[in-house]
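The full complex has more chains than appear here; those shown keep their coordinates.
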Amino acid sequence: MTVSKPSGVITLLTDFGLTDPFVGIMKGVVLERFGQARIVDLTHAIEAQAVDQAGFWLQRSFQWFPPGTVHVAVVDPGVGTAREALAVATSEYYFLAPDNGLLARVLAGDARAEVRRIDVAGLRLSATSTTFHGRDVFAPVAALLAGGRVEFGSLGPVTQPRIRPEIPVVSLANGRVEGRVVAVDRFGNLITDIDENCLAVGSGWTVVIGDARVALRHTYADVALGAGTALINSFGCVEIAVRGGRAAEVFRASIGTPVVAETASPKAVL
Amino acid sequence: MTVSKPSGVITLLTDFGLTDPFVGIMKGVVLERFGQARIVDLTHAIEAQAVDQAGFWLQRSFQWFPPGTVHVAVVDPGVGTAREALAVATSEYYFLAPDNGLLARVLAGDARAEVRRIDVAGLRLSATSTTFHGRDVFAPVAALLAGGRVEFGSLGPVTQPRIRPEIPVVSLANGRVEGRVVAVDRFGNLITDIDENCLAVGSGWTVVIGDARVALRHTYADVALGAGTALINSFGCVEIAVRGGRAAEVFRASIGTPVVAETASPKAVL
């Protein structure tokens, strides 16, 4: 695996919130080890311990950063137990996260990704029973990688991630793609994990949420005020919206609500 | 128009919130094009689509940054429709924003500002129907400008903004200045858009909000605990406060509530 030269950019995605100084402390630890780091917050408002939501946003965000960026994601219901920390290298990016499925969507998109277990003892990182992993493991490793002070291959042994990807797959038999709501944005729009690529095999798609059915259209402007619609959003996902309203309320949906895309005319993939 | 040399600093002001990774992604796009950018968040908590609130805070903030700073403001109820993107240069700063009135207050303060329409096609920026303008238009242009990779004059043709400023003006006939609440701060203080310069033409001002009348004073400390007062705040605006309390609750006011400053002794402007 040849990986891009580190860009010096580090992103952080956590469920720590911004009320306490946890995120700021992680940045201090990075800057002590690599003073020229440029650190970007992706979000710290992942719902508490919502590993899949974190994985979804990471997958939809990482490619907008310079090649060689180190993406750090820390959302972990298992902290305090014996969770391993993973380091992943794709051809363009590095990822650091707990071994709890957070990287499943990233790994599903790159079969050649190299996965290593971070050797906490070998790297002489702290590892007491009350370790704050973001501060004591992920921040120092991110600084080492982003600053070019350590080779990816030296972080620890090659491993298999404990949890493998589950990604919605189009069923050509009945023209259905099953997914779910993974985020509700500030305007109440429902962002799903159904990728536009899944819909390339058919046309005339309808999106089903609860008892409601809405047609997949091209833009919000195509529908009347107050009406529901579905569209492919700027992240390449099916998104359900209500023009001038809040889809989350109109469709009584929240994170995890099942969503199905249906077409009467599936066609064979070439 | 001779403009300051770019400072390398970019500010961001949006209504995107910090829950989703939209702001982080904009920063990634900037850093991919201009790795040395120093990016500062002004706020991302503008109320959804509150263009005037965004314009007010931009006007009160921009001058605290180094000359040559690129100020990016994205609040746009019209996204998805055919809104143009504007680039503005004053003698000291650059501004990028949708053509929806957001820059009206900035333009009202500088008659010599140069306004250009960002030529999305000419600059070879993405412009699909599902464009995320912050990421696909404003972030790349900000990087180009702040990094000195493009001249301001090359961003697109000179144009007239679609919406022109409406700013409260003092009426010397009756000694009244009409404004409104534009922000409620964390302490419940009501920040209005009545500028101290408007009040230079009279003395003994009283501020009227709903049924209440409060005298304009010099500091909070001049009044009793629990009493209302008005003062010129550190941004040069009339602010209504309750010492030890929340003015927003006491005066049942919120963003948009009309506020009038009155004086019995207006005098002619020289």
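By written order: A and B. Residues from 1 in each chain.
The criterion applied here is as follows: contacts are C-beta pairs under 8 Å (C-beta built on N, C-alpha and C of every residue); 3 or more make two chains touch, one makes a residue touch a chain.
Since the structure is predicted, the reported quantities are computational estimates derived from the model, not experimental observations.
Assembly remark, whole complex in this entry with 2 chains visible in place, copy number of the identical chain is 3.
Operating definition for what follows: only the chains that are shown with their structure count from here on.
Chain centres here are Cα averages; for chain A and chain B they lie 33 Å apart. Every residue of chain A that touches chain B in the complex is listed here, in rising order: 7-9, 11, 13, 18, 38, 40-45, 57, 60-61, 64-66, 69, 183, 185-187, 218-221, 231-235. Within the complex formed with chain A, the chain B residues making contact are 15-21, 23-25, 27-29, 31-32, 35, 48, 80-81, 129-132, 135-136.
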